[in-house]
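What you see is the complex with one protein chain gone and the rest in place.
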Amino acid sequence: MKPALIIVALIALAALLVPPLLPYDHIAIDWDSVRVGLFADGHLLGTDDLGRDRLARLLVGTRVTLSVALAAAMVALVIGVAWGAIAGWVGGRTDELMMRIVDGLYALPFMFVVILLMVVFGRSILLVFLGIGFVEWLTMARVVRGQVIALKQRPFILAAEAAGSPARATLLRHILPNVAGVAVAYLMLTVPHVVMIESFLSFLGLGVQEPLTSLGILVNEGAEEMDMNPAALLLPGGVLVMLIACLTIAGERFRDRLADAAK
Amino acid sequence: MNEGYVVRNLRVCVRDHVIVEDISFTLSPGEIVALAGASGAGKSMSAMTPFGLSAGVASGSAILDGIELVGLPERQLSRVRAENIGFVFQQPLTALTPHRTVRQHLQEAAMQAGGSKPDKTAMVAMLDSVGLSRPEERLAQYPHRLSGGERQRVLIAAALAHGPRYLIADEPVSALDAALRGEIMALLVRLCRERGMAMLLVSHDLAGIEHHADRLLLLEQGKVAESGTARQIATSPATDYGKRLMAATPRLSERLPPLPEMGETLLEAENVHVHFPKPGWGRGRIDAVVDASLTLAKGETLALVGGSGSGKSTLGRAIAGLGSMASGLISWQGEALPLRQRRSAEHRRLIQPVFQDPLASLDPRWSVADIIAEPLRWLVPEAERDDRAADLLEEVGLPRDFATRKPASLSGGQAQRVAIARALSANPEMLLLDEATSALDPLVADGVVALFGRLQRERGLSLLFITHDLALARRAAHRIAVMEAGRIVECAPREELFANPQADATKRLIAASG
Partner (left out) sequence: MGRLIARRLLTAIPTLLAIIVLSFILMRVAPGGPFDGERPLAPEVRAALEATYGLDKSLPEQVWMYLGRLAQGDFGPSMVYRDFTVSGLIAEALPVSLLIGGCALVLASALGISAGLWAALRAGKWQDEALMLGATLLTALPTFVTGPLLALIFGLWLGWLPVSGQNEGWNWLVLPVVALALPVTGAVAKLARAGLAGELGADHIRAARARGIAPLTILRRHALRPALVPVASYLGPAAAALLTGAVVIETVFGLPGLGRYFVQGALNRDYPLVLGVVTLYAALIILFNLFADLIYGWLDPRMREG
């Protein structure tokens, strides 16, 4: 778990801190050095065919991808925890109805729904993460609901009731703190998933729009010139795979550790 | 030749921990030897490890019919198991493969030692001999269609299908309903005697095995504390551990201990009905409690006894306002207590619960002090709470500095005492004890029962003592109410109930506990 988190942290820090230090930003066009190779004219990774600094674009793209992912994962967290906690806590018919809705939404070809939303409402970055967050909350809701139901049957909840604790206090003091660990684990697993979706949409030209850039856009651009310049595909692709893999590993380890601790 | 199973200086390690050390015993043909002791004493490890069926590694010696099992390669060990031994495990619910029918299990078991495939008549006879009803039908059924008791019967039939000379039974009845335990144990013993099989029996329940076993080994923390004939240990144990263990095990035959005087009636429950909707959208309901009435006086202990699913816990929770109630009246000193949602903190103060599973009763994220002070949150200013919590720790027999601990660092008995301290902090008049000692080891449970007795004398508490254990109820309660299928079928002072039982359910329970 540790090395994976360190890699993610390093990538995130570089994406956050390095761009201001570079002589070029990600949209500045250097007319004197269009499509130059590594280390030429102060461009560490060269420039693309519009003369934009590849390193700056890579770092900014990473930043955009990560922030979209984080924001969307937060949306998923809020909706998912609220939905799952209410369904699990209230129980009975309410629970049944709420979970049927989740089941129904699960059956949606959700990537296409997101695409549909993008097409219909135009391509804004806000919509990208709202749309993704809106489909990503389902798993969170299921997990949280299961957890809440398991907790609700634990006798300490009954003991709290016997102690005179009102239902709201029990929910806030006993249930939610005990759900927090699992919610964080699934938040960690949602982030790489969203990274994947955002890049996918951007790759198709449906996600983040110019002048902003993202890893998906860079992969798309790289794929077009890969025969001449493989690094243009390999670098953003490599960073993307690294991010997704490391976030997944960290999230899974954290989840497994929680499960072991519960035994 | 040298028949029998001889264990000498057996030692079992799991990773680097020594779990069992220096255990020796002999199991002669046709004999029943029991390994007993508290959980963690190493009983199962001692029985299973020589046969390669535990996570442990054995050293020392274990010789079965002249073959040394310790150090035997798995392939040969596997043949020894297949040919000579039948195993019965604790968990009947999970010991059958879910996608294989009863027939397939029996066939596999019958052929494990190289026998021929049994025909239908033979398999019906096997199921018949273990007392399974409608054996023809059962053959085609999958395990999930059978109840726990039925599955254990199938497992016993499978264990015997290849005609072994040894049976190894690891807590064969402890996962079953109390009413069934005696019956299944008697079945195992009868089958052993009929077929001249020897049985190595592992159990934590001394009262359940002492009549059945020829010889008994009491294990304590991986070592033999006492061994001898079962009769001798049961009647006059030689060691201190044996004496304490025997004293801690309630029996129907023991002399009735005196109980404190009781006062005027406090609690009255009249015509309580509880039902739950069946899960899903369909209609229909489950009647969990039907028309139950009871009373409880100051300083009195009333035991509520019955099998699992008899409704005793549901009734207890309805009374304490911790469960729903369809109709009925609960009153306290003549004044009606409102339904669950309407009960104020003051109403709730009167009746405090203690549950079966001590660790699940405590929020794992809270400190012991916060757990104990939870009822005080609504009654007492914050500054006083920590002191009160520490005082209560002392009252339940724990050190004051436990206050800063987290539940995960407590043993089962300690956790249950913390749960009791929490109940006391509300300053209750009555405790609802829902199987409060049945998850604990005998000595620990006995200590907790003694604590309840002391609290009752000192605080004048009334106790509603829910248990499946009739002998324990007899030891601890003034009166005993027997429940079956949601109804209270009989309620009488303890002397009277045993002298002259009226209901069939009571008679059956007494027979099963004998």
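Points to keep in mind about this one:
In order of appearance the chains are A and B, and numbering begins at 1 in each one.
Convention: a contact is a pair of C-beta atoms (placed from the backbone, for glycine too) under 8 Å apart; a residue touches a chain by one contact, two chains touch by 3 or more.
Model, not experiment: these values are computed from the prediction.
Only one residue from B:P73, B:P98 or B:G284 touches the chain missing from this view: B:P98.
Here one chain is not drawn; of A:I132, A:V182 or A:L240, the residue touching it is A:L240.
The residue from B:R11, B:K43 or B:R81 that touches the chain not shown here is B:R81. Seen across the whole complex, the unshown chain contacts chain B at 51-53, 78-83, 85, 87, 89, 91, 94-100, 108-109, 112-113, 142, 144, 155, 158. Within the complete assembly, residues 100, 103-104, 107-113, 115-122, 192, 196, 199-200, 203-206, 216, 219-220, 222-223, 226-227, 230, 233-234, 237, 240-241, 244-245, 248-249, 252 of chain A touch the chain that is not shown.
What we mean here is this: only the chains that are shown with their structure count from here on.
Per-chain Cα centroids separate chain A from chain B by 48 Å.
Residues 277, 280-281, 317, 320-322, 344-345, 348-349, 351-353, 355-357, 360-365, 374-375, 377-379, 419, 422-423, 426 of chain B are the ones that touch chain A when the two sit in their complex.
Contacts from chain A toward chain B in the complex involve residues 92-93, 96, 154-156, 158-165, 174, 177-178.
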